[in-house]
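Input: one structure, supplied below.
Complex shown without one protein chain; remaining protein chains in place.
In this document, chain identifiers A and B correspond to the written order of the chains, with residue numbering beginning at 1 in each.
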Amino acid sequence: MKKVLMCLSTDLQPSSFDIITGIDSGADFILPYGSVSESNVKDIVYDCVFTRSKKDLKSIGIFIGGRDVQLTESIGETIKGIFFDDLRVSVALDPMGAYTTATATVLKIKKALHRINGSNSVVLAGTGPIGQNIAVLLAKEGSNVSITSRKLEKAKSVCDLLEKKYSVDIKPSEVKNDSDTERIISNKDIVVSSGAIGIKLLSKYTWIDKNIKILADVNAVPPLGIGGIGPHDDFVEKYNKICFGAIAIGELKMVIHRKIISELFKSNNLFFGLLEIYKLSEKIT
Amino acid sequence: MKKVLMCLSTDLQPSSFDIITGIDSGADFILPYGSVSESNVKDIVYDCVFTRSKKDLKSIGIFIGGRDVQLTESIGETIKGIFFDDLRVSVALDPMGAYTTATATVLKIKKALHRINGSNSVVLAGTGPIGQNIAVLLAKEGSNVSITSRKLEKAKSVCDLLEKKYSVDIKPSEVKNDSDTERIISNKDIVVSSGAIGIKLLSKYTWIDKNIKILADVNAVPPLGIGGIGPHDDFVEKYNKICFGAIAIGELKMVIHRKIISELFKSNNLFFGLLEIYKLSEKIT
Partner (left out) sequence: MKKVLMCLSTDLQPSSFDIITGIDSGADFILPYGSVSESNVKDIVYDCVFTRSKKDLKSIGIFIGGRDVQLTESIGETIKGIFFDDLRVSVALDPMGAYTTATATVLKIKKALHRINGSNSVVLAGTGPIGQNIAVLLAKEGSNVSITSRKLEKAKSVCDLLEKKYSVDIKPSEVKNDSDTERIISNKDIVVSSGAIGIKLLSKYTWIDKNIKILADVNAVPPLGIGGIGPHDDFVEKYNKICFGAIAIGELKMVIHRKIISELFKSNNLFFGLLEIYKLSEKIT
């Protein structure tokens, strides 16, 4: 049977990134659907389960992306409720690429660190989709995680949301200036930067003399989030810290993304959210 | 040449059912077009005939589906008028899957019945797309057909429309309660149920002692339209009646749908409406 990937997005149109990665993951056909919402998703996915016999449904998969993380997640839940008995196909979520990017980041950190459980970590400017999910995965690995934001309220509401969704205890912190940043990274084993493109969050001379073990920056466009890290840095040691740049993380992210899509076609009853993507990816690194 | 199926729909987007079935019928490429109307269809289909030499136009086909049966049919007529001389491609209509489902239902009935010509039949709650087309095909086979509705006016207007479109004489009947239903099925050879999902139209104890020869139910979701029939029943005899359930009918419907699409690619001058689909399908059963 031809492998069909239904590529859904909460954006007006699915990203060419998600479609081409679907192609490169072995899909024979891509069915793109934009502007997917909770109200129209049933119409879009329901009919596909009646096209093939149960044993052939594994050759149909659904991928959901887009900029709206919350909406993507609630659409994922809605889809679960549409299918019944064996009349189902496998589903993967990766809003903004945040799940696969967070997974790649934390897997690299875990591999570099002797002991992630009990470590102290901070995700600088971590209230966005990627930062949030990095924080969740670090917390699930037993790290004591803080998320910083320029506004405490913003950080608090994100931490509350993550506790509700993933039962993780993440500490919100306000960072208004460089000395706030210096203070918060001082006692951390792991420092991750996940701010907006073009904003430098941490200068080199702030971190080189600290007791930090691992530095990771998910921003590939200069100026980078952490000074002194190169985008290609991959397990590179600088001033006794192991450093990861955004391109190195991005390469693993691509491997993970492709792996998830090809996995969809192995069974008709899989569901990949953040934690399932992380769990599967641990095996391939 | 690569086989290209232009998959048009009167809905916002073509159904994944129609697209995936197109793929499974041998199309190499699917071009999906949603929100197709009489005003935009010319722009959508006209250009395709200039892409290939006349001998290669048979490798392009047009399928039109969607919930709006009337609009699909008028779009089909409009498309016929767009093409000229040899500059044409083959077209198939199957709004809501009604043509292929009606075809599958009536072909099963015809095969099971010694003599369909001159028989008496009723399509319960037959004013919807599938019921209407079952009634037309039964009438074309020489059966005396009634359509029931809870409102006589509704049934009448459907029968008038079908007479105009297909020159068939179908009798409208009002059915307000179970005793109306019992009366109308009493003298019938064929009883088909095509009501809305989840509405039981006929209980088992109403039909088992009647002189009915064939019972067919096109609803696959419980509660089924006719009590005592299983969705997988396929030429199953119960109380001296031959019974057909919706899944058995649906399996033949899929065979027919795929056959029609693969037929599109054999010539560039075919048009498949209800009667053409029925005629072609008679040969494959």
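Rule of thumb we're sticking to: a residue touches a chain if its C-beta (ideal position, glycine included) is under 8 Å from a C-beta of that chain, and two chains touch if they have at least 3 such contacts.
Given the structure is predicted, the values throughout are model-derived calculations rather than measurements.
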Contact residue for the chain not shown (choose from A:Phe17, A:Tyr205 or A:Tyr239): A:Phe17
Absent chain, residues of subunit B that touch it: 1-2, 4, 6, 28-29, 31, 33, 40, 43-45, 47-48, 50-52, 60
Residue ranges of subunit A at the interface with the undisplayed chain: 11-13, 15-21, 23-24, 30, 32, 250, 254
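What we mean here is this: only the chains that are shown with their structure count from here on.
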Interchain centroid distance [CA atoms averaged], subunit A/subunit B, Å: 46
